[in-house]
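Reviewing the structure listed below.
Every protein chain of the complex appears in place save one, which is left out.
And now, subunit A:
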Amino acid sequence: MAMAIKASLLLLVFLSSAIVSFSLYEDQVGLMDWHQRYIGKVKHAVFHTQKAGRKRVIVSTEENVVASLDLRHGEIFWRHVLGTNDAIDGVEIALGKCRNHLHYMWCSAISGYVITLSSQGSTLRAWNLPDGQMVWETSLHSAQISKSLLSVPINLKVDKDYPILAFGGGYLHAVSAIDGERVLQPPESSIIYVLGFLHSSEAVVYQIDSKTGEVVAEKSMVFPDGFSGAVSSVSSDKIVVLDSTRSILVTIGFLDGDISFQKTPVSDLVEDSGNAEILSPLLSNMVAVKVNRRTIFVRVGGEGKLEVVDSLSDETAMSVSLPVADDQVAFASAHHEGSKIQLMVKLVDDLETVLLRESIEMDQHRGRVDKVFINNYIKTDMSNGFRALIVMEDHSLLLLQQGAIVWSREEGLASVTDVTTAELPVEKDGVSVAKVEHTLVDWLKGHMLKLKGSLLLASPEDVAAIQEMRMKSSGRSKLTRDHNGFRKLFIALTRAGKLFALHTGDGRIVWSMLLNSPSKSEACERPSGISLYQWQVPHHHAMDENPSVLVVGRCGSDSSAPGVLSFVDVYTGKEISSSDIGHSVVRVMPLPFTDSTEQRLHLIADTEGHVHLYPKTSEALSIFQREFQNVYWYTVEGDDGIIRGHGMKSSCAGETADEYCFTTKELWTVVFPSESEKIISTLTRKPNEVVHTQAKVNTDQDLLYKYVSRNLLFVATVSPKGAGEIGSVTPEESALVVYLIDTITGRILHRLSHQGCQGPVHAVFSENWVVYHYFNLRAHKYEVTVVEIYDQSRAENKNVWKLVLGKHNLTAPISSYSRPEMFTKSQSYFFAQSVKTIAVTSTAKGITSKQLLIGTIGDQILALDKRFVDPRRTLNPSQAEKEEGIIPLTDSLPIIPQSYITHSLKVEGLRGIVTAPAKLESTTHVFAYGVDLFYTRLAPSKTYDSLADDFSYALLLITIVALVAAIYITWVISEKKELSEKWR
């Protein structure tokens, strides 16, 4: 299929002279792209199973998604992704609301509204339950940041309406469920008790008249030891909290506005107690306390007396209590026993009664149970049944019913933090193409269909058959490497510390693996993944080794927490080895050296300014010591506005015996003035990028040499005032300055200031150019600027004779210590859209022209040819320039609707775009992640080096056969004729 690349270069030149705009036909959708929809880790879940109709569960997640899921299959009915700063604090279903809709009373009791409270309790929204349309939105006044609560009391009825109580920002609001207006006229007076804490050491009780909202009575009492942690309200007049030492349980009674404290040390309840933690579930007259990795249930007696009722070992997740029949209240708890999950539903009043006990086989790589939500239903035999929605440690969501997993969703993939690519294994026993195309008859039939399709003779059924055949026959989901490199694995690391391997063909999960701490010690229970590196990519002399990736994790959220390394085999998804490295991880630097087994050398910098070499082998050490003098690295201190360069100094043998640890010295600093500049963005080139041509030919047969350096750092700074949101400053107050800094010597190679401009800056750095996107306050528009850097020191090498005679300096090593002779060209354009992220396509040899992939605010990805951001564009390009492909200069960049590579789809919550080259030069893999995942294959200059997928081989074959036949026939005829002539 693939022709020689060199031959195709000529074709590329022809192709690139026309404006190539990438677009798809309708029937091509889904052929090489796939899209997966997720919601994220579930925080709250509310079941809606009443009456007939669809059974659904409403969930809100940590990705700020509110969604309605089908309880039967786990599909998404509808979902809404709120903004990144709009975290959902509570979700409830408000029922039984009727409205007078013109002629008839219209009760939406069946449908109801989903009420969400978000943004620290300042925004209250109602969504229509069946279709997810927003019904109303109320913004609540808030004074300060505080914990927010949402509750829909069932017993508080006001004029056919059930008000919603929302607390946030120091205010309590009662809001009507119908239209979101504030309720002012409750018919009967009732008292709402509110208990709050002041300065974490004083308890205050307010009695609020629900009619007027006035505070009827207020009482406060100081608790000298102070409170800490969660609050568990055990009954309508009692709550239990922990004191600040976390060793004494305090029961606070606030009956009739009087406050009483009662202290019970935890050590009285259980022996050898450590720090206690109150678990949040609401259980009546009961509190669950986690002490010493055990969960104890403490019953709160009438006089505030505490007694231990039950205790559960290991990590146990519990649900909130759920009223079941006969005034009984049940709750569910789930914990691990071996490879199984024990799910138990018990009555709160009587812990001996176990309503349900199920054990379910669970995949080890889902980790522990994190959250349980239960729902009851009436079984066919009229007894109570329970179904449980559980959230696992890897963020996956599962529905358990009757001891089985009904459905599961891999919600961990909604929070991808890092992505890398990996090759699939080589096909071992040569499976021929014929095996895929089963029989010759099928094969011919298929091609007949395709022929029909291309001649527009196909009926709709035929079209469907063709589509299906395309999906199947391409073998795109096979688990082996293909000739064009279209089949690959994307290895994604999620926030939960789980690795997923996704197949590029159909997006399925090939394997997944939850990172475990090697020692499972107290200190490092749950390492969180930071980043992902290609550790071993065998291609030359280590072909029998499986490739592997390095996952760098951290035991805790603090940057000085000790790191964890884990090596994972890409083919099998098994952890090869893992280690606690005993030092912190600030930066991981892959070095351009590999050892004899193709393991890449990595340097890991810690907080103390030391660097550590991995792998810890003597071979790696000897390789590193050879290049010791030439290893440099830099750190960016964003808060201080300082960038520092470091060089290697010596082994830190003096301090520790570790021979793989090295001390460094500071070589250069760049200090940005704190009063006028603040670093908002730094960026380097992709280390594995391939640059094909070092030079660019001008129209006047002039050569421009690209300044291609791997050690360039792009830095963008804004005035500290302008670091906020767009529009918060006047143009005079804000300036954006961009820098290109050589990271070896700290030289500022380029410095450009944009007056009256503001961040956020999104940039992409490739070859010798940077493209960045920012906001121009003067023009009230977004702008995109391109900067290209050209090398002047090699500019004399234009003469062909010099090149022929070897009198050039092109092969001389380039040193950063030489004074750089370079110049830059730059140009700015307006861009109509706000941008979330920018990436650039990358191909195997770097020959194919590049496209910018712009993740727009609408969560779509726009492919823009690099030729549109070429600083050589002029208003009136000459004929020669036009032939070269220079587009006449316009003030803004075009947004062509057909060039959205996501076509009609949206990658909700788009966060990043990753590109990876395929083996075929023209093609590049694009993987976008956010809440959703999207993958497609792009050919920025069209597939000039391969035949189209639907190329009719049959037609070609038939033509050849016909030609051969014709040649034979004519030959026979001519022979006959010749013979007859000879006989004449």
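The rule we apply is simple: a residue touches a chain if its C-beta (ideal position, glycine included) is under 8 Å from a C-beta of that chain, and two chains touch if they have at least 3 such contacts; residues count from 1.
Heads up, the rule we're going with is that contacts and distances are computed from a predicted model.
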{"item": "Complex member absent from the view - protein name from UniProt, among \"50S ribosomal protein L14\", \"Vacuolar protein sorting-associated protein 33A\", \"Tubulin epsilon chain\" or \"ER membrane protein complex subunit 10\"", "value": "\"ER membrane protein complex subunit 10\""}
{"item": "Full-complex contact with the absent chain, from A:127, A:668, A:707 or A:790", "value": "A:668"}
{"item": "Selected residue (touches chain absent from view) among A:380, A:879 or A:980", "value": "A:879"}
{"item": "Residues in subunit A touching the chain absent from view", "value": "629, 642, 647, 649, 665-674, 676-677, 737, 741, 745-748, 751-755, 776, 779, 783, 785, 793, 812-815, 817-819, 826, 828-830, 875-876, 878-879, 888-891"}
